[in-house]
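With one protein chain removed, the remaining protein chains of the complex are shown where they sit.
And now, chain A:
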Amino acid sequence: MAPDTRGLIAAPAVRVRDLHRSFSADGGVLNGLDLDIAGGEFVALIGRSGTGKSTLLRALAGLDRDVAGHGEIEVPANVSVVFQDSRLLPWRRILDNVVLGLRGPDAAERGRQALAEVGLEGRERAWPFELSGGEQQRASLARSLVREPQLLLADEPFGALDALTRIRMHALLRKLCEAHKPAVLLVTHDVDEAIVLADRVIVLDAGVVHADVRTDRPRAELRSFLLKKLGVREELGVR
């Protein structure tokens, strides 16, 4: 009998080959990009504005049906997206937002548990406008997690939050990802956020992978390497 290797070798959750996407005839946003993400792996995607980060994420999310291009994309069946804005429906209470579209008699209970996990127990009946920006984003994380995604796509989820809230959200996201083990692709333009959160950081430039490093190197060295890859010159007092 063949040995059962499930759980021993992480199956690739995402496989992208030779991906092209372009919004106009004179230049592509993605130009033959290759990418693999293992199951349970946390990958951060950084790059300057207009290098195709969001285009790649939207391609993986299946939200680019009107964009021209070609290439192969394989993603798991269960993908969830966290957007920069929380996208809570303003006319539905928080719990109803979290369980939106869920089926089964235990949907509400699962929603309550997810809200408790992100620290929002007791706010089930609140309207979205009654929550702070950070709380709204936590509710949107709960909405993603309650679906037990195999792949979590996050497009600058903390971009609109203040610095302190952002630090708290980093800790929360790490805790949640360790508990639920989805593969994660996090788009960010914050190098430090990428280093703190991810197992692997990918730098995108001109629509292809420009650098691909694991984050198990010393932090200062990694930071300076990534900044160089991003074309940022460190001038003042970095020690």
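Assume contacts are C-beta pairs under 8 Å (C-beta built on N, C-alpha and C of every residue); 3 or more make two chains touch, one makes a residue touch a chain; residues count from 1.
Quick note on the criterion: contacts and distances are computed from a predicted model.
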Listed names "Na(+)/H(+) antiporter subunit B", "ABC transporter permease", "NADH-quinone oxidoreductase subunit H" or "Rieske domain-containing protein", with the criterion being the UniProt name of the chain not displayed: "ABC transporter permease"
Options A:R15, A:R48 or A:R92, residue touching the unrepresented chain: A:R92
Omitted-chain contact residue, chosen from A:A59, A:V81, A:V203 or A:L230: A:V81
Chain A residues touching the omitted chain (full complex): 61-63, 79-81, 83, 85, 87, 89-92, 100-101, 127-129, 143, 147
